[in-house]
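As you look at this complex, bear in mind that one protein chain is not there, while each of the others sits in place.
Chains here go by letter, A and B, matching the order in which they are written, and residues are numbered from 1 within each.
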Amino acid sequence: MTTVRRRGAARRQDASPGPQGLRVGSLTGWSGRTVTGAILLVFVVFFIVPLIWLLLAMTKSGGALVRQGPFSFGSWHDLVANWDQLTSFQDHAIGQWLFNSAFYSVAALVLTLVISIPAGYAMALTKFKGRRTLLVITLVVMLIPNTALVLPLFLEMNAVGLVNTALAVVLPYSFYPFGVYLAYIYFSSSIPGSLLEAARIDGAGELQVFVRIALPLAMPIIALVGFFNFVQNWNNYFLPFVMLPSSGKYPVQVGLSTLLSSTTAFNPSAAGSGSIELPTLALATVVSVLPVLIIFLFSQRFLVAGLTAGGTKG
Amino acid sequence: MTTLHEVAADPGLPGRPPRRRPSGSHVAGALFVAPYAVFLLVFGAAPTCYALYLAFTKSGQGFAGISNFSHVIGDFRFGPAVAHVSLYLLSWVIALVVLVVVLAIMVHSVGMRWLSGSLRFVYYLPGALAGASAVLLWLFVLDPSAGPAGPLLRALGYHTFSQTIHPTHLPYIFAIISFWTGAGGWILVMFGALNNISPDIIEAARIDGASRFQIAWRIQLPSLRKWIAYMVVLSLAAGTQLFVEPTLLSQASQSIVPNDYSINQLAYQYAFNLNDFNGSAAIAVLLLVVALALSALFVWRGGLFTTEER
Partner (left out) sequence: MHNPAASRHRSRFRAPVALAVVATFALAACSNSSASGGGKYGFKEAKQSSSAQITVWIDSTRQPAADAYKKANPNDPVKVVTYDGEANGSGSFKTKMNLYDKAGSGWPDVVFSSQNNDASWASQGTNGAQAYAAVLNKGLVPDNTLSGWSKGSLDACTVNGQVYCLRNDLAQDVLWYNKTLMDQFGYTVPKTWEDYQALGDKVAQDHPGYIIGAVGDTFAEEIYMWSSQCQANDVTGARAITINTSSTGCTQMAGLLDKEIANKSITTDSVFTPEFVKAYTGKVLMMPGPAWYAGAIFDNKTSLNVPAGQIGVAAPPSWGTNAPVTGDVGGGTWFISSHSKNLALATKFAEFVTTDDAYQVDQAPGYPAYASAGQKWIAKQQSSGYYATDLSAITTAGGEVWSGWGAPTFSQEAIWAKTMTPVITSGGSIASNLGKWQTAIADQAKVDGYTVSTK
C-alpha cells in the first residue's frame, strides 16, 4: 500500500505545477537527473582514472609510457622487465620493505586489538573509578592526529634505546584511542546489560563474561577496528621515517621515497645503472598498496554497508 | 552512529529499577582498561609532557621561558610555512564541505542500489592509497608528458612538470591529493547519516511540493551538520600536520619545493638539521595546541559525543 501511495504521490508531483514559489531551482525531472548524473560521472573519472592509469603504466616500458596513449596496455614482457628492475634495486630491498610493513602492521594490529577491545568493553559495560575521566580523555585525544607527537616520542623511544627497532613503531601504532572509542560505542549499544547480568548471576567471573559472551558478539567491531588500524599503520610515513633511519628497517612507504630519489625522471642527477624508470616506480606504488587494496576489495560489501549500516533504523 | 547513541541512552522500560552492577566488576573493569591506560600514559601523556618540558627549557640551561617559541616564530621560514599550510587547509576543507555533501546527497538520490553501492565503492577506493603512495601517483598525474592528465595540463598552459608544481600551485595540489584520498570515506559517512533521516519526513515534504533541491537544503543538510562539523575538525587537525606530500615533492622537484615547506617539516629540520630539539618541541607544542583546541571545542560544543549517564 505504501509503495502505491508513494508512486502515486510522485506522479502527482510531476504532473501538477504545485504552489508557486516552491519550484525555485527544481531539480526534478530529466534535467535534474542529467546534472546529477554528469556530476557523479565527473567524479567517478576523477577518482578512478589515476588508479586505472597506474595499473596500466606498470605494464609499459619507459619509452612506451611517453609514446603510447595513457590508457593502452603495455606488454607482459615490459611488466616482467619492470618487476626485475624493481626487485634488483638495492638487492631486493622491496621485499625487505614489504616484509617490514607487514610485520609492523600486523604486530601492531594484534596488540591494538588486545588493548583496545577490552578497554572499550570495560568503559561501556563495567564500572570503575575514573571511567568518565578516561572516556573524556579518550575523546579528546582521539581527534589529535598521530603525527603530532612524533618528535617528542622519538626522544622518549631514544631514551630507552628503542630507536631503529621494530618496537619503536609497533608500540606507538598500538595506542589507538579511536579504536577504543569505536569499541565503547559498539559495546554500549549492541550488548544488552541484561545478558551479562544473567551470566554474572549464574556465577561466571568477569573474565568469563567477557570472553564467553561479549567477545563472540563483538566480531564486527573487532573487524572494523582491526581494519582501520591496519590501514593506518600500513600507510603511516612520518613516524617510521623518524624512528627507523636505516634502510633495512623501512616500511614500504618510506622505501618508496628511496625509489623516488633514484628515479631519473624526478631526480635527474640520479642517472646511472642503479636508477629506476617511471613504470617501475608505478609498479612499486602498486605493490606498496596491494595488501590494503586487496582488503578494500574483499571487504567492500562490509565496508560500504557497514559504515552506513549504523544509520538504518529498525 | 547517532542512532546507536540513542539506543545506548535508552534507560530501559519504565517501572524497572535502575540497573545495578555487582561491585566485583570494579576491579575487573580497571584491569581490562589497564593496558590501554598504560599506553595512554606512555604514548599520549608522556610525550606531551616531554614536549612541553623541552619547549620551555633550553638544553643545558634550564628554564627558558618563551624564548624557544619566539625563536621559532621569528625564523624566516615559519611565516611562509604557516601561510602554506593555511592555504592548503582552506582549499581542502572548502572542497570537502562543498563536494562531499553534494556528492553524498547525489549518491543518496540514486535509486538503484547496485549503482549507489558501486559509486560509493569507486569514491572510497582511493582511500587505500593514503600517504606516500598517493603522492607518488599524483606526481605521475601532474607530469604533462607522462601522466593521464597530459592534454588537460597542456591546455592549462603547463608543459613541464616544474611548471605544474610551481610553488604558487602547491597548496591546491596538496588539497587535491588530500581530497582524492579522503573524500570517499566521508561520503560513506554522510551517506549513512542521510539514511538516518526518516523517509516519512522526505515523503511529507515531497507531497507538499518541495523540489529535490529544497529537500536537500532544508532537510538533508541540517541533519548532516554534526557530521560536517566532525569532518571539518578532523581535517583541520590532520591537515596542520602536513609532512609526507611536501617531503616527497621536495625529492621530486630538485628542491624547488624546499624541505621546510610545511610546519611539521620545519619541526623536523629544527630537530635533525639544526640539532635544536627545544625549538622543534616548541613547534610541536604549537601544532598540538591547535589540534587540542579543535578537539576540545568539538567534544564540548559539538554534542555528537555527549557522554551519557551510565
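By definition in this document, a contact is a pair of C-beta atoms (placed from the backbone, for glycine too) under 8 Å apart; a residue touches a chain by one contact, two chains touch by 3 or more.
Bear in mind the structure is a predicted one, so any value in this text is a computation, not a measurement.
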item	value
Touch with the omitted chain, as defined above, among B:F69, B:Y124 or B:Y268	B:Y268
Touch with the omitted chain, as defined above, among B:S86, B:S116 or B:Q163	B:Q163
Footprint left on subunit B by the chain that the document does not show	59, 75-77, 145, 159-163, 166-167, 250-251, 253-256, 258-259, 268-269, 271-275
Hidden partner interface residues of subunit A, rising order	66, 89-91, 154-155, 158, 161, 163-164, 242, 245-248, 258, 261-262, 264-265, 267-276
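Going forward, only the chains that are shown with their structure count from here on.
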item	value
Distance from the mean Cα position of subunit B to that of subunit A, given in whole angstrom	13
Subunit B - residues contacting subunit A, complex	1-5, 7-8, 19, 21-22, 24-30, 32-33, 35-37, 39-40, 42-44, 46-48, 50-51, 54, 99, 102-103, 106-107, 109-110, 117, 119-133, 136-141, 143, 145-148, 150, 161, 180, 183-185, 188-189, 191-196, 198, 203, 206-214, 233-234, 237-238, 240-241, 243-244, 247-248, 251-254, 264, 267-268, 271, 277, 280-281, 284, 287-288, 291-292, 294-296, 298-299, 305, 307-308, 310
Residues of subunit A that touch subunit B when the two form their complex	6, 9-10, 13, 16, 18-19, 22-28, 32, 36, 39-40, 43-44, 46-51, 53-54, 57, 65-66, 70-71, 114-116, 118-119, 121-124, 126-129, 131-132, 134-145, 147-149, 151-156, 171-172, 174-175, 177, 180, 185-186, 188-190, 193, 197, 200, 205-207, 210, 231, 235-238, 241-242, 253-254, 256-257, 260-261, 265-269, 278, 281-282, 284-285, 288-289, 292-293, 295-296, 300-301, 303-305, 307-313
